[in-house]
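Left out: one protein chain. Kept in place: all the others.
For reference, chains read A, B, C, D and E in written order, and residue numbers begin at 1 within each chain.
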Amino acid sequence: MCVAVPVEVIEVSDSEATVDFGGVKKQVNILLVPDVEVGDYVLLHSGCAMQKLDKEEAEKTLELFRELAEHE
Amino acid sequence: MCVAVPVEVIEVSDSEATVDFGGVKKQVNILLVPDVEVGDYVLLHSGCAMQKLDKEEAEKTLELFRELAEHE
Amino acid sequence: MKYLEEFRDVATVKKMLYKLKLESNKKIKIMEVCGTHTMAIFRTGIRDLLPDNIELISGPGCPVCVTPQGYIDTAIELSKREDIIITTFADMMRVPGTDSSLQKQKALGANVRMVYSPLDAVKIAQDNPDKEVVFLAIGFETTIPTIALSVKRVEELNLNNYSILQSLKTMPATMEGLVLDEEIEIDGFICPGHVSTVIGVKPYEFLAEKYGVPAVVAGFESGDIVFALYKLLKMIQDREPKIENVYSRLVKYEGNQSAINIISDIFEVTNSQWRGLGEIKGSGLKLRNEYQNIDTEIKLGISISREKKLKGCICGEVLKGKKTPLECKLFSKACTPVNPIGACMVSEEGTCAAYYKYGKK
Amino acid sequence: MKYLEEFRDVATVKKMLYKLKLESNKKIKIMEVCGTHTMAIFRTGIRDLLPDNIELISGPGCPVCVTPQGYIDTAIELSKREDIIITTFADMMRVPGTDSSLQKQKALGANVRMVYSPLDAVKIAQDNPDKEVVFLAIGFETTIPTIALSVKRVEELNLNNYSILQSLKTMPATMEGLVLDEEIEIDGFICPGHVSTVIGVKPYEFLAEKYGVPAVVAGFESGDIVFALYKLLKMIQDREPKIENVYSRLVKYEGNQSAINIISDIFEVTNSQWRGLGEIKGSGLKLRNEYQNIDTEIKLGISISREKKLKGCICGEVLKGKKTPLECKLFSKACTPVNPIGACMVSEEGTCAAYYKYGKK
Amino acid sequence: MDVITLAHGSGGKLTHQLIDGIFQQYFDNEILGQKNDSALLPEVNGKIAVTTDSFVINPIFFNGGDIGKISVCGTVNDLAMSGAKPLYLTVGFIIEEGLAIEDLRKIVKSIAKTAKEAGVKIVTGDTKVVEQGNADKIYINTTGIGVVTRDIYIGGEMAEPGDKVIINGTLGDHGASIMAQRGDLDFDFSTESDCCLLNNLIEDILNTSNNVKVLRDPTRGGLATTLNEIASQSQVAIELEEEQIPIKAEVRSLCEILGVDPLYLANEGKVIVIVSEEDVEKVLEVMRKNPMGEDAQIIGTIVDSNDSNVYLKTGLGGTRILNMLAGELLPRIC
Partner (left out) sequence: MDVITLAHGSGGKLTHQLIDGIFQQYFDNEILGQKNDSALLPEVNGKIAVTTDSFVINPIFFNGGDIGKISVCGTVNDLAMSGAKPLYLTVGFIIEEGLAIEDLRKIVKSIAKTAKEAGVKIVTGDTKVVEQGNADKIYINTTGIGVVTRDIYIGGEMAEPGDKVIINGTLGDHGASIMAQRGDLDFDFSTESDCCLLNNLIEDILNTSNNVKVLRDPTRGGLATTLNEIASQSQVAIELEEEQIPIKAEVRSLCEILGVDPLYLANEGKVIVIVSEEDVEKVLEVMRKNPMGEDAQIIGTIVDSNDSNVYLKTGLGGTRILNMLAGELLPRIC
């Protein structure tokens, strides 16, 4: 459930951040992801950042996709 | 000042009366004309009866008009 | 008999009109103090039909016209408050304050409601217990008793969200203060019929006694007006100034005692502010001390600013009958019924508006 | 890298799809418990592209769908009060109560406002100090932290006109209570990615441990879903039930500790009412005692009526994955997205609505 | 009670349900049935006349009509005023969510009935739904298309000195009736709105005389305002005889109580006919034979003057000027 998208943090100020999602920008609450920095990606759901995106894990998953796709 | 018209009392109940003015009917306050009865005419201004009309005086005035009109 | 049409019977009135002759060619000025007389005179075209040397001039008797600009500004300020409903007679809507009008405020979203009676305003207060309902209490003695009734009703109902913003005026004091403040140039008065219904004939007697000016209390039908003129001309000619009553079907010598009583129960005499003219002593009424909880100014801790003279507008002179609207540079140019500058252009009964509407140019 | 498109690359996913083969012809049932997975599956057409013996069934994971009728009726009753503003996620608007919906109440004049976030509802409360702002607090663990944030905010601001009407649910308890309440017919689960972002992977371990059913935590892009299916099929085939996480870019084993903390600071476990199903033990959350002043039911002295089964609607079976919407007599006849009868037709994510929209007939 | 919601205006399924279930059903005709972006009309032979009006009225169901009826009458009448035969109407609804669907059905039925009486087809329409508090139940725009087949030109600029002014009946019925029904004034008042179709009456008039100069319906602003428009278009003055102007006693009474002038009240079934003096009697005669003109009266004369004033000769013999309505027509209570 729950519509949510990964967005890029482009400005941080206190309890809020400006995020960008494919050109769409919005102020969001970042109290649930305390250590967030500009350049980070976070998951946005109903106005709040829910979790920081782990870029390395993302790469790993994509690598797994490619492995499966190309497998045998 | 003060738009007001003579209206006929067609029903009396307590502090209010129903009056008729050329077919237009309305509930009005009659606290300022305590002794009003059905068939009386009263002067209506902003929702209140302001005074009872004296039918005899009305006739007398009309008579004066006619006298002046027909005079010599 | 409807006690209306009979008094405007065209054949009779036409014949009565022929009897309005003066023996001398002397210019006679007669003032109708009441705006409703002004309207009736224009509407019936009587002014056209009088001998040339009889001039009718219009007095200060439109309560909307004479309401000060500061009063309107205060009403406008109140109308901006979310917790207030302004209730008013419809004619007040267009009256210009310094920068706006109630009509414009309503257009901008203010809660301003037109009522037919102050008692309807009380109903609105009952229906909106969470709002303060302010009634714009303007008027002369015809309207004042109905406002007094609204105050009584509020006391009975124990309502604490109704108050009145006062600018009430009394007619005889006004005539003395406003019109007779200097060398009198008026040869006779038509006294306001409906005010007289309440106050009777007696309060006008000073006109004849003190100033030697005759006056007639008259109704509003063409016959009433023409007959009053006839009576006035006769008194002027005979140099026998008296106060006559040709509206005896509704006006008693002593007036309506119930109405007089309720007025004096609730109100007392005060000075009053006049649009463009400033303060006139003893020309107003205000709530007695025991009803201060119904006085908007006291209740909300505000006060209506004192009146200053408007620039260019000669309303003051017009109200005194000293000048006609035609002598005002703004008349029908900057000042029109669509965009009234002075008070006299505001109400249809205002002298300037009546001149404009009935094409007296 | 946008961390989105990359995970739906058509060429790659198409190739991945070819790898979804089972050695046996045995029918395999896989449930996606999350409505957003359901939507993604229909939207991408993945269902069409799977081997015939793999059946995807849709679970109870649309929070709007599972909100009980009695809850909606209560919200509707509250919306009729002049002193209340109802704030809600937009999807709740069309949910049918017994006789009406919030959409219809709004059409009839109720003050119902759609918000994007519960924090926006708090702003509405700040802007309307004379109204009680009730937020319709529905949702699973993704949404619950944001609701918890709104409660914290309200405490900080010392606002006393914000409260939440609660129907909050937790996913693992729901899966156990609702889906696994009898002989399990499901061969594997796709676990909800966004809920898992908050709660992590651990809470699903009972699936493998207690019921021997494998599960994969997955994202919502076509690659994520196909990869999750691949992992599931492998575990099913290998008879090695485990909980795998293929959404590791956003889901950590332990979840988001800040979010978990704020949830447990403010809420505690309770039983919960389910649309058309009645009460399920331990499947809900409610405000802790110290926040009772923010609980709409307690604050306003009302209580949501207990849920009864809806006639004709087989939502309960659909939510459990035991029947498909096609087995419901009302489906696409009396019950359509325009006029939804059961909960599953309400939200676009609802199983019945998804079947209708994507033409699964 | 089923009510209109925003979903009915979304353009989706519910919009189509409204179209098919209500509009199509009552307005039924082959052109409307085209269901394309525009309606294609059969060839029109003659000059085309077009008029548009939006109707906003409170209450929407009133004594003598409803917003549906008035929205057809108003536009059909405007076409007739140009000497055109009304042929087609478009109808645009703006509906406030919360309107009972039964009320919409009644309004649509009334439109259909009135259109049928007028002999016009509703060829295309549009429906928008706005949020509660963004309309007053329902607003209707109608645009009318007609054809001028006669070889005469009728227009506000055609009045000439000596022409006579006829009115087809009592003035102010609509305005007074609506004012009395608006709730806050609380009067018991029985006069109905005069809302009606005038195209037949106009047809009769034009069949009788080739010397009709002006036809105009004195709607908003009333007789006084409309005559001022004509006086200024034609650069003439107009002299009215107060005593000839027909006004119902009850309307006159309401106006006295409220301090308003009936000559400024709106009419919805009245036409001002300005016709050459030589034809005035035969036009009056034919008008009086038509149910919509039974109370027709000659009320005035066009006079040469470039002050473009409208003068009213009072019963007493005085003269006053009737200006255009300034501002809003408000009751004068004090």
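Annotations
Criterion: a residue touches a chain if its C-beta (ideal position, glycine included) is under 8 Å from a C-beta of that chain, and two chains touch if they have at least 3 such contacts.
Worth saying up front: this structure is predicted, and the values here are computed from it rather than measured.
Annotation: of C:K2, C:K29, C:R81 or C:K104, C:K104 touches the absent chain (contact as defined above).
Summary of contacts with the chain left out: across E:K47, E:K116, E:R150 or E:R288, the touching residue is E:K47.
Of the listed positions E:L14, E:L185 or E:V273, the one in contact with the omitted chain in the full complex is E:L14.
With the whole complex as reference, residues 1-3, 5, 21-27, 44, 46 of chain A touch the missing chain. Although one chain is not displayed, chain C still touches it through residues 94, 103-104, 106-109, 337-338. Even with one chain removed from view, chain D keeps its contact list with that chain: residues 4, 10, 13-14, 17, 42-49, 63-64, 89-91, 93-94, 103, 113-117, 120, 138-139, 143, 222, 336-338, 347-349, 356-359.
What we mean here is this: only the chains that are shown with their structure count from here on.
Two chain pairs are in question, B-E and C-E; the one with more C-beta pairs in contact is C-E.
Per-chain Cα centroids separate chain D from chain E by 56 Å.
For chain E, residues touching at least two other chains, in rising order: 256, 259, 332-334. Touching two or more other chains at once is no residue of chain D.
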